[in-house]
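Heads up, the thing below is written out as structure tokens.
Excluded from the complex is one protein chain; the other protein chains are retained at their positions.
Lettered A and B in written order, each chain numbered from 1.
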Amino acid sequence: MVFGTLISDEMMAANFKGKNQFPSLSHPFGTDWLGRDMFFRTVKGLRNSIVIGTIASLVSSVIAIIVGGLAGTMPKWVDDFVRIAIDLVMGIPHLIFIILISVFVGKGAKGIVIGVALTHWVSLARVIRNEVLQVRNEQYVLISRRFGKNNWYIFKNHMVPIVLPQYIIGLVLMFPHAILHEASVTFLGFGLSPETAAIGIILSESMKYLISGMWHLAVFPGLSLVILVLLINKLGENLTLILNPYLTRE
Amino acid sequence: MKKPLLEVKNLSVSFKMNADKKTNNNLVINDLSIKAYPGEILTIVGSSGSGKSILAQAILGLLPNNAIVEGQIFYDGMLIDENLLSNLRGNEIAFIPQSISYLDPLVKVGKQVRNYSDKIETIKKQREIFKDYDLCENAEKLYPFQLSGGMARRVLISTAVMENPKIIIADEPTPGLDMESAKKTMDYFKNFAAEAKAVILITHDIELAINYSDKLAIFYAGHIVELTNANYFKKGAKYLRHPYTKALYESLPSNGFKPIEGLQPETSSNKGCAFKDRCKYKQEICDERVNVYEYDDEMVKCNYDFRG
Partner (left out) sequence: MKIFNYILTNFVKMIVLVILVCIVTFTLAVNSPIDPIRQYVKAGVTVTVEQREAIAEYWGLNDSKIERFQKWFDSLLHGNFGESTIFRRGVIDVIKDRAVSSLFLMINTFVLSGILGYILGLIMGRYRDSILDKTIKTICIIFTATPTFWVGILMLIIFSVELGLFPIGFSVPIGITNEDVSFYEKVYHAILPIITLTLIFIPNIALHTRSKTIEVLQSDYVLFAIARGENERSIVKNHVIKNTAIPAITILFGSFSEIFGGSVLAENVFSYPGLGSTIVQAGLGGDIPLLLGITIITAIFVFVGNFVSDLLSLFINPMVREEI
């Protein structure tokens, strides 16, 4: 990721001498029709996707915390309201919702981030809501209240240790979805402009050249994306294992 | 001397456990031998969760994959292997499980008792059996969750009777039943014995065991620590040999309800006596080894001989 940020634009500048080459030692992913090195384009694209995915996931997780927390602590009508909101968001396929948002909010990165953020908070919000509800009714919390400890104390010492691990895991697991959706939406043409290097753009442009057999334009970037997502998933799994002792039993 | 219909010889069962990346072996049954004779009710008595059910599973070949089994089991003198076992199950050897969780929740009980057969003779047989056990005609159309405790018990027994087996192994047949139903259930087992079947009961209900069995095998920490005739229990504590058996006797409500201190060890040990930490009569030698005394059909693993 850091590497991708460091790649200067010069490296990707059109190099007309090396047009349309297949993968070789000096160009591990080949070059495209403008002579740009595909490897660097891919890395830069992945970096963009990661950045957008991170921002969107963070925003989404904040929404999830607020919604989940409120649902678990406020009076019942808030909980019902949240439940309806969840059903609503779940009713519209994520992609379509993101398309809607990016059309109505204006294209570009902003649209995608908002769109992804507004669709992915659901499962994390549910988890947080359940955890908060459970903790709230735990014996030790009830006892704490009896002792006169105020809400802030309970929040800090009882809720956070339990909810935090779930939050982190949920965030990490949300991340790959965000990236995949971002790539998909960019592929379709919403979102980042064609000049920026983004996996979605790379792949959508590659389609024009498939007929001429330039398969490397699509296969490697896509493969990199898949590997990235798999790595993050694995990270999420390992985190779950490590943080498990701190989770409440079912 | 009668020949045992089922003989378990030197059975040991342990489980491979993976916790925190370390593999431990949990020894649950340790060098256990018992014999079941036709016409007799042999009851294996032990506290709940001590591993008695594992014995039933071992005999029937139902242990999970991580189980390590040693020892031999003989049916009518023949060594049981995979082949023989799959023939015996459901034919000569029948199992009566503890609860309706052993029945498919989505299938009506009649069909399950018939083992999904639709043959006319089988249906007839099932209906006759239901009648014998006071199950009304409609019972066969019920789902497992709709059965009352007593009905469930009788349905489970019916499954065994359908097969006309020679050996019946029943795992905890009476928990949750009222006195009336419990007595009725035990009467069924007495009938089985009268029909020259071999009955093996597994229970923690000591009183029931004493009143209805012929032989009692006392199970503790993976061992059978005493094998005795049920009559001796009725005669009094001094006729019992093993300290644990004595303690069990004294824990009966009619005898003072005295509890035993301490808990059973989780894993069976091979060094010395398993009961040594809780035994009133412990001697130094008990740390090292345990003598096994066998008389006729009785057995006790103890260094202190009570009856002389």
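Note that a residue touches a chain if its C-beta (ideal position, glycine included) is under 8 Å from a C-beta of that chain, and two chains touch if they have at least 3 such contacts.
Predicted model, so just to flag it, every value in this text is computed and none were measured.
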Hidden partner chain, touching residue among B:D81, B:D104, B:D134 or B:E195: B:D104
Missing-partner contacts on chain B, residue numbers: 60, 62, 86-87, 89-91, 94-95, 97, 99, 101-107, 115-116, 143, 145-146, 159, 163
Where the missing chain touches chain A, by residue: 84, 87-88, 90-96, 99-106, 176, 180, 183-184, 187-190, 203, 206-207, 210-211, 213, 215, 218-219, 222, 225-226, 229-230, 233
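Basically, only the chains that are shown with their structure count from here on.
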Chain centre separation in whole Å, for chain B relative to chain A (CA means): 56
